[in-house]
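Single-structure report; data block below.
All protein chains of the complex are present and in place, except for one that has been dropped.
Which chain is which? They are A, B and C, in the order written, and residues in each are numbered from 1.
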Amino acid sequence: MDEPKSTTNETVRLEAFSDNVFAVAITLLIFQIRVPPHEPPGGLRVALFDLWPSYLAFLATFMTIGVMWLNHHRLFSLVARKDDGLIVLNLLLLLVTTWLPFPTALLAEHLRGPHHDQQAAGVVYSASLFAMAVAFNVLWRYAVSIDAVGEHANVSGISRQYAIGPLIYAVLVGIAFFSADWCLVISALYALYFALPPSLWRRRRR
Amino acid sequence: MDEPKSTTNETVRLEAFSDNVFAVAITLLIFQIRVPPHEPPGGLRVALFDLWPSYLAFLATFMTIGVMWLNHHRLFSLVARKDDGLIVLNLLLLLVTTWLPFPTALLAEHLRGPHHDQQAAGVVYSASLFAMAVAFNVLWRYAVSIDAVGEHANVSGISRQYAIGPLIYAVLVGIAFFSADWCLVISALYALYFALPPSLWRRRRR
Amino acid sequence: MDEPKSTTNETVRLEAFSDNVFAVAITLLIFQIRVPPHEPPGGLRVALFDLWPSYLAFLATFMTIGVMWLNHHRLFSLVARKDDGLIVLNLLLLLVTTWLPFPTALLAEHLRGPHHDQQAAGVVYSASLFAMAVAFNVLWRYAVSIDAVGEHANVSGISRQYAIGPLIYAVLVGIAFFSADWCLVISALYALYFALPPSLWRRRRR
Partner (left out) sequence: MDEPKSTTNETVRLEAFSDNVFAVAITLLIFQIRVPPHEPPGGLRVALFDLWPSYLAFLATFMTIGVMWLNHHRLFSLVARKDDGLIVLNLLLLLVTTWLPFPTALLAEHLRGPHHDQQAAGVVYSASLFAMAVAFNVLWRYAVSIDAVGEHANVSGISRQYAIGPLIYAVLVGIAFFSADWCLVISALYALYFALPPSLWRRRRR
């Protein structure tokens, strides 16, 4: 009775708002990479190569947010209704998502710095991804708990699949103490892995 | 007869545009936090801790805009039609919302500065939140005045609830003269309070 | 036959894309205002007052883009179908719109500079608004020319009303040679005038 207009598509505006946030966050990442200023003649090529930590960080975070959007999309394709708790938990996920450009730029900036700074940047980056994965899991489990998820056979299977994210990213926090480079590479590969398998699996099923 | 296409969903494009603005504003907040440059070896950790006023300001404004979006969402779930006045008053609310990243960055920058500067930044921040709450109330009361709000029993109850915002933020302006820190903390707590209760209350009702 | 899916709402995605651009442009304006750095103790208040050209420019351009969005909204409420020409002319309008943050920041920066620089900034600002108004008129007339506008009695009346914009802004370019301040004030007042009357007029009609 609180929302008389949107009976059939309860979650439409929530999804649209979230999509907006994902889209803006993912598009703004590139603005963390500074264009190299005028170098000694012919020096631009070297300066562009030296920016590789920025490219790698851009790529890893783009893929991570992209996959998060994809998962968010799938999650809400299963969620038939919303309540205030779901909205607030969704905002929590968006909070962590909009935060991501900061650790991304941080890691890009310090990936070639002294070891202690690499460590600090890597831990902040990994911990941010961990927080995002946790927020996503909380959102999903809340949706299940209020019976917002349709009569879909595989709820527990999905829950198990989603639970892998926080585990991986928790391990990543540990890895950050040894190598910030590996943090970026692993998070990029993990996003790639998450993006690809269902598609391969689905095609085989048909 | 002016808008022949959108008979059933008069306010859809208005809401979509507003959502866009809220989403962009909320996502851009993070870009006000500068990544610490190369420090003396091992100095990044300290530099990151010293940024806490920026994190706090980011969090407080994110939550405030998030709750404003939520309220905007609820408001328009009750509004069945629009006229030009409603559109213009909605633009006024968006004006204040897009302004918010500036006082947020201002307060983050000067929260550890001399007392007079803290005061100035705190007053600008609090006054901006006050303006936002006033704009929201004006929008709501205008919608009621043109009978755009559906046959919903509790119009006066909602009006009373919404009227609390300007009161709280007016008090916050006063507090800013004494402590800018408390401005941030109180605005964050107030947003949190606004976000949570309906959900708790609703669940109990079921 | 080229767009089989969207028979009833041909212009929906075009409008949504335009709304996105308007929303991002309007929200990003604030990021052209730099937060004053640490001043001599107590100096922030003065520094904040000295930023008034930036606030004024922010306000004037926000209102101008806001009214342009409103007009775009009204225009497309009358346009029942689209073709490639309409899409390209719409992109032209968006091109000028996304350009606006630059002259806005330019004018804010140089409004207190030497007279010749004020002039240059004022002319660029006014000419940009002129280009926007022209692009809007071209879009409207094209829509009329391809019979995309529904059986609406008042096409010629709307055409006349829209034609005022380029006239006003052409005069504004002339004014810019004498006073950049008046450019901002007049463009803000003109946007305000455009936003308000229909609403007042409409209410009286009822």
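Convention: a residue touches a chain if its C-beta (ideal position, glycine included) is under 8 Å from a C-beta of that chain, and two chains touch if they have at least 3 such contacts.
Keep in mind that what you see is a predicted model, and the values were worked out from it rather than measured.
Taking every chain of the complex into account, the omitted one touches A, C. Across C:Pro53, C:Gly66 or C:Pro101, the residue that sits in touch with the chain not pictured is C:Pro101. Touching the chain that is not shown, out of A:Ile26, A:Ala57 or A:Ala121: A:Ile26 (per the contact rule at the top). Touch with the hidden chain on the side of chain C covers residues 2-6, 13, 16-17, 20-21, 24-25, 28, 31-32, 83-85, 87-88, 91, 94-95, 98-99, 101-102, 105-106, 109-110, 113-114, 116-117, 120-121, 124.
Residue-level contact of chain A with the missing chain is found at 9, 15-16, 19-20, 22-24, 26-31, 33, 35-39, 41-45, 48, 58-59, 62-63, 66, 69-70, 73-74, 77-78, 80, 150, 152, 195-196, 198-199, 202-203.
Assume only the chains that are shown with their structure count from here on.
When chain A is fitted to chain B on its Cα atoms, the angle of the rotation, on a 0 to 180 scale and to the nearest 5, is 90 degrees. A summary of chain positions shows that the Cα centroid lying nearest the centre of all protein Cα atoms is that of chain B.
Chain centres here are Cα averages; for chain A and chain B they lie 25 Å apart. With each centre defined as the average position of its C-alpha atoms, the distance from chain A to chain C rounds to 35 Å.
Shared interface positions of chain C, defined as residues touching 2 or more other chains, are 24.
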